[in-house]
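Below you'll find the structure, written out as C-alpha cells, and then a few comments.
The complex appears here without one of its protein chains, the remainder shown in place.
The first chain written gets the first letter, and so on, giving A, B and C; residue counts start at 1 in each chain.
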Amino acid sequence: MLEQKRIRDFGITIGEMEPGAKNSITDIEGIKVGHTTVSHGSAQTGVTAIFPQDRNLFQNKITAAVHVINGFGKSMGLMQVEEMGVIETPILLTNTLSIGVASNVLIQYMLDQNKDIGDTTSTVNPMVFECNDAYLNDIRGSHIKPEHVMNALNNADSDFKEGSVGAATGMSCYKLKGGIGTASRRIKLGEEEGHLGALVMTNMGQKRDLTIAGKQIGQDIINTDGDDKQPDEGSIIIILATDLPLTERQLKRVAKRAILGLSRTGSYIGNGSGEVVLAFTTKNSVSHYKQATIESFNRIHEKELDLLFRAAAESTEEAILNSMITAKRTTGRHGHTRSSLTEFAHLFDN
Amino acid sequence: MLEQKRIRDFGITIGEMEPGAKNSITDIEGIKVGHTTVSHGSAQTGVTAIFPQDRNLFQNKITAAVHVINGFGKSMGLMQVEEMGVIETPILLTNTLSIGVASNVLIQYMLDQNKDIGDTTSTVNPMVFECNDAYLNDIRGSHIKPEHVMNALNNADSDFKEGSVGAATGMSCYKLKGGIGTASRRIKLGEEEGHLGALVMTNMGQKRDLTIAGKQIGQDIINTDGDDKQPDEGSIIIILATDLPLTERQLKRVAKRAILGLSRTGSYIGNGSGEVVLAFTTKNSVSHYKQATIESFNRIHEKELDLLFRAAAESTEEAILNSMITAKRTTGRHGHTRSSLTEFAHLFDN
Amino acid sequence: MLEQKRIRDFGITIGEMEPGAKNSITDIEGIKVGHTTVSHGSAQTGVTAIFPQDRNLFQNKITAAVHVINGFGKSMGLMQVEEMGVIETPILLTNTLSIGVASNVLIQYMLDQNKDIGDTTSTVNPMVFECNDAYLNDIRGSHIKPEHVMNALNNADSDFKEGSVGAATGMSCYKLKGGIGTASRRIKLGEEEGHLGALVMTNMGQKRDLTIAGKQIGQDIINTDGDDKQPDEGSIIIILATDLPLTERQLKRVAKRAILGLSRTGSYIGNGSGEVVLAFTTKNSVSHYKQATIESFNRIHEKELDLLFRAAAESTEEAILNSMITAKRTTGRHGHTRSSLTEFAHLFDN
Partner (left out) sequence: MLEQKRIRDFGITIGEMEPGAKNSITDIEGIKVGHTTVSHGSAQTGVTAIFPQDRNLFQNKITAAVHVINGFGKSMGLMQVEEMGVIETPILLTNTLSIGVASNVLIQYMLDQNKDIGDTTSTVNPMVFECNDAYLNDIRGSHIKPEHVMNALNNADSDFKEGSVGAATGMSCYKLKGGIGTASRRIKLGEEEGHLGALVMTNMGQKRDLTIAGKQIGQDIINTDGDDKQPDEGSIIIILATDLPLTERQLKRVAKRAILGLSRTGSYIGNGSGEVVLAFTTKNSVSHYKQATIESFNRIHEKELDLLFRAAAESTEEAILNSMITAKRTTGRHGHTRSSLTEFAHLFDN
C-alpha cells in the first residue's frame, strides 16, 4: 500500500490472525482499486472503483452475495446478486445522491466493452454503493460528474490510498473523519492457502462510542474535541473478498460476520445508517454464455468456514480503524470540520 | 379512463369481484399516472410516473412493501422500503438502462420540492422500476433524456392511457405487444369500503403460453403469427394500491398474491425475467418529522385479508390483459415487430 | 404407481412436457414414500414419510432449499435448510398438532442409525411438514402415535398410493377430499437427461375456485354438492425433487415456481393457509464429515433453468389434481363429509 501510517503502525493489533502481505483487499490477486477525489470548498466527495478481477466481468461473472444489516440507503444491484449469485460489473462507491450518474457511467462503460449487451443478449446489472457525506459535502450540488466516475475506473491499481480519498472524501466516522480502509487475513486450511480481505467506506457512529481494540476512547476525544450529537445517519459499506472457492450461500454466511468487526469499533447501527455488505470470491467465476450444460465448481467444506468468519470480523474491524487513522482533518460545507483520529492517537494504549 | 377498448369490452371477465368505477388504480383517490412516449424508428421507449397521493411525499411517506418474485433486474429503492416500510417519492417506470437518468431526475425533482433534503435532514430514496425493451427499442442508444422524465412527472393525471405508451412503448408481452395496464376491485368489509388496484408494465412470457380467462390461445396465435422462441428475458412490474389501512407486513402479504394473476395469464417466470411487486396504501401515511413520540395507525383485522388477496390476483390478471389489448402493433429496432393482441381477439370465446 | 385412476386417465393433460415413466416423484432414483393411514370414526389422519435417497442421510446430506409462500403453519427444519442448504433426515408429513410426536420419533430414528449424533458430533435437524385436517379429523385427540410414525418410515417404497392415505387421510382440498398426489416431468438438456417430480399434500382452497386444466368447475360442483364457505385455513405442502445437479440457490428458484401450478388449480392462498415448498436434488450430496478441504460440485447452467421452472409448475399442478382424483369420499369428525372429485368427473371436458 501507499506509504500511509496505518493502525498497526500505532501499535494496535486486531485479532489473532496474520494479515496478508499488503494487509489489503488487494492481497487477493486481480483486485484493483481506483479513486477520484473531489475536494474544494464545500465540494468534498468522490468516487471509488473496485475491480474484482482482471478479466471481462460481464463474460466471466464473479460469485457473490449480499447481506443487508440495516437497509437504509439506495445501494444498487443487490436484488440481482441475491437472485443470481453473481456480480458482472466493477463495484462503484460514491455519495448517495450520485448513484444516478455513477450507474449511468458504469452502464456505458460496460456497453462499450461488450457490444452484445442490450443487442444480442440481456442487459447488465451495475453495482453502486453509497453513503451520505452531507455533513462535509454540498450533496445537493451534484459535484460528481461522469468524468469523475470514468477516472476512478481508469486509474484502478493493486496499490491504492486509504483515508479521505475517493468516495470517502467527505465521509464521517464516529463524528471524526471517515475514509476508505482495508485489511486482510491469511487463511490456511490444511494444504489450501488463501486470503480474506475487507474494504470499507466508513460514515457511521456516535463519537462517544468509538472503541479501539476494546478500549472505548470516544469520551476522551469528546473532552478535547467536543461532541456532535446529531443522530447516526451515516452508513458503512463493507466489501469482502476471498480467493478461496466459496458458494454464494457460504459467502452470505461470511458477509453476516462483518457486523462483528463493525460492532467492536463501537457502533449501535443507528436507524438512519445503512449498513450493507457485499462478499465475493475470485474463484468459481460463471460464464455468461453457456460453455456446457453442466458446469463444475468447488467449495470448501462447511466446517472450514469458522476461520473465514473470524477473518471477516477481524478484517472489517481493522479496515474501519485503517479508514480513520489514514483520514485527514477536513473542513467542508458550512465550515463543518471533522477531526482526524490521528489527533487522538495518544489515547490508544495497548 | 381514456376511451380505449379494454379486455371487458371484448366480453372477457376476470374473477368474481366488482371493479371500481374506472376499473383503474386511480379509483384510489389521489393516485395519478403520467406518461412520456418516445416512438420514432428504433427508439421505442418512454417513462411512466405514478403519484401515490397529492401531498408532498417526502414529508408524508406512504406505507408500502415490496415482494420480489424473480430478482432479475435493477429496480431501485427496494432495500429501504423493506427496512422502513415506506416510500417517499413518486414511482418511475422506464427501460432498464435508463434507471440512471430516471433516478437522477427524480432525485433533483425531490430536492427542488424539499429544501431540507441533504441539507438539514437525510436524503431521499428514489423508486425506479424497469423492464428490458431491447427487442423493439435501441436500448444502447440511451434515448431517455431528463426532459422525458420530467414530462412524465408533470403530466400525471387520474385519467391516463394504457397500452403501448410511456415506459411500455417498446415492451413485449407473450411475444406480442406489451403495455401499461390497470384494473381495480371494490372491497367491502362490513361497514368499511375501499379499493385495491393494480398497474402493470408487461414484458414477459412465451407466445405459446398466453392464456386468457383460462383458455390457452397462444398456440392458435402462433399458427397465424409465427413464434419467437427466444428465452423469456422480459420482466413485469406490478404496482398494487389500496385505500384501506394496511400495515407494511399486510401489504407484503397482498403483494405475494399478485403472482396468482400473473400465473393465470400463462407465465412460467423465466430465468431472465424480473418480476417485482410494490404494494402501498394511501392510508397510514408517516410524517418525516416526528409529530409525537407515539403515533397511532390503523389496520384491518388479519382475517379480512382474504378479500384483498383475491382482489390482488384478479386485478393483476385483468391489468395484464388490459395492457395487451390496448397495445398497438409496433415495429422498432432492426425492423422487429410485435403484433397486437387485438389482432387475435376472434380467438377469445367465452 | 399402484393401480389408481389418475387425472390423465380422465383425459386431462397438464402442460406440454412429457411425464416420467411413473409420472411420480419416484421417477427420481432412490426416492421412496411410505404411508400410515389412521381412519376410524372421528380419527382421520396419518403420516407420510419421504426418503430422498437410499444412503444414510445424516452422513450424506442432500442439497435442498425451501420457499415459503404463506408462512402460516409450523413446519419444522426450514431455518437450517435455509442456512446450510441441506437436509439430513427423511421428510415427514402429518397433521399440524402431531409435529411433536413426529419430530420425536424422527429424531430417535436418526439417533438409532447414527451413534455419533449428539455424542461425538452435532445433532440432527428433523424435517416435518404439516397441514390442519381438523375438518374431518379430531385433531385435539392426538391420534398419531409413535408407532404410526415408525410404520410410515418402515414401509416406504418407490411405488406408493395417492389420495386419502397417510398424512392426507383427513385433508380437504377445494372443500372436496384432498390427498397425497404426485407427478413428474422428463428434462432433456442437450445430452443430459433427468427428471423433476412433485409430491403434494393438499388441504387448501375454496370450492368455487376449483379449476381443472383452465376450466373453473367449482360453481358447477357447488350446484349439486353445496358449498362450505368457511375461510381457507388449510395449507399445501409441496415437495419437489430432481436428479439433475442444482445448487441450493437454483433449487430455491425452482421452488418459487411451484406456486404457478398451485395457482392454476384456482387457489387464492388464504390468510390461514400455509403454503411451503421444499426442493431437493439427489445429486450434489454433502458428506457430514470433511472428506477434503475443497470439494467439487456440479450445476446446470443458469439459462437451462427455464425448463425446470416449467416442469415445477406442471408437476405441481398435475400432482394437486392427482391428489384429488385419487381421494375417496370421506366422513369423519362430527359427521363432516368431503366429496371426492371423482363424483364430478363428468364436468371435466377437454
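Rule of thumb we're sticking to: a residue touches a chain if its C-beta (ideal position, glycine included) is under 8 Å from a C-beta of that chain, and two chains touch if they have at least 3 such contacts.
Values in this document were obtained by computation on a predicted structure and should not be read as measured data.
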{"item": "Chains in view touching the one left out", "value": "A, B, C"}
{"item": "Among A:N154, A:Q216 or A:T337, residue touching the chain not depicted", "value": "A:Q216"}
{"item": "Residue in contact with the excluded chain [from A:I12, A:I69 or A:L278]", "value": "A:I69"}
{"item": "Identified contact with the non-displayed chain, of B:M150, B:L189 or B:A345", "value": "B:L189"}
{"item": "Sole contact to the chain not displayed, among C:S24, C:T48 or C:S75", "value": "C:S75"}
{"item": "Residues belonging to subunit B that touch the chain removed from view", "value": "83-85, 189-192, 245, 247-249, 253, 286, 290-304"}
{"item": "Missing-partner contacts on subunit C, residue numbers", "value": "68, 70-80, 82-84, 96-97, 99-105, 107-108, 111, 117-119, 122-123, 125-126, 132, 134, 139-140, 142, 233, 272, 274, 276"}
{"item": "Touch residues of subunit A, complete complex, unshown partner", "value": "16, 69-70, 208, 211, 214-216, 231-232, 253, 256-257, 259-260, 263-264, 267-272, 302-303, 305-306, 309-310, 313"}
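In this section, only the chains that are shown with their structure count from here on.
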{"item": "Subunit B and subunit C: spacing of chain centres that average the CA atoms, whole Å", "value": "34"}
{"item": "Inter-centroid spacing, subunit B versus subunit A (mean Cα positions, whole Å)", "value": "34"}
{"item": "Mean-CA-position distance for subunit C and subunit A (Å)", "value": "44"}
{"item": "For subunit C, residues that touch 2 or more chains besides their own", "value": "253, 302-303"}
